[in-house]
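Following: one structure in structure tokens, then a few remarks.
Shown here: the complex without one of its protein chains, the others still in place.
And then chain A:
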Amino acid sequence: RAMELPPGHFPAARAAAAALGYLRYLRGGPGRGLHLRELRRARRQDIDDVGHKYYLELELEDVLDKDSTVSCTAEVLYHLGSKSSAPDVQVTVQGELRSTEQADKEFYNRIRSLEKELVAENIPDSHGNVPPELEPIHLLAWVASGYVIWQNSTENTKLHLAQVKHVKQVKRSDEDLQFDFVVLLHEMVSQEVLPWQVTLLWHPQHGARVSQSRAAGAGS
């Protein structure tokens, strides 16, 4: 009952973008950024009274380890008629992702030992440059925006992180690192650039979680 879709056409590509957002949120970190190398296969199933379910076969690459790729399957269920609920996404990564334990620990210690809270803006800058010491922050922004992209994707949108407008570290009394981001998301269909405020908590063992997010007023 599932219909084969051309992977190069937009319905599959949009579902893949939603799946990638979810994947980045789930598996990304300061030492790992996942990128979609190729959408190999896509199928769609229309489920009465429920919604549209996409079955995807993805090939992912870790931007810090470009020579190796990892396969992954994803299921993206867009709920019928619901404009405000996020698609359900499930992913299965085949094989192992390169371990980032060492890099994560180093990053964690570096940030914890900062006297002044980290603040940065425009990552990448207008010319596309990211200073190396900000690359882990950049990748955490991918995690944070991955959450927002997953939560706000529909069959009529395709969201990508365009730029990190602003990031501010907030010191906490518990063990998590907290970063308040303003990220600019590019929506391909409307071509709009949408600013979002996202608060991300991260810990080397506990992973990442978004504690709050909301669309920001336009202001640049």
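List of remarks:
As a convention for this text, a contact is a pair of C-beta atoms (placed from the backbone, for glycine too) under 8 Å apart; a residue touches a chain by one contact, two chains touch by 3 or more; residues count from 1.
In this section, contacts and distances are computed from a predicted model.
Missing chain, UniProt protein name, picked from "AP-3 complex subunit mu-1 isoform X1", "VPS35 endosomal protein-sorting factor-like", "Large ribosomal subunit protein uL1m" or "Carboxypeptidase O": "Carboxypeptidase O".
Residue-wise, the contact with the chain that is not shown comes from A:Val63, picked out of A:Val63, A:Leu97, A:Leu118 or A:Ala216. Taking the complete complex into account, A:Gly8 is the one of A:Gly8, A:Gly95 or A:Pro132 that touches the chain left out. Although one chain is not drawn, the whole complex shows that of A:Thr92, A:Gln191 or A:Gln212 it is A:Gln191 that touches it.
Taking the complete complex into account, residues 6, 8-10, 13, 17, 35-36, 38, 63, 122, 124-130, 160-163, 184, 186, 188-193, 220 of chain A touch the chain not shown.
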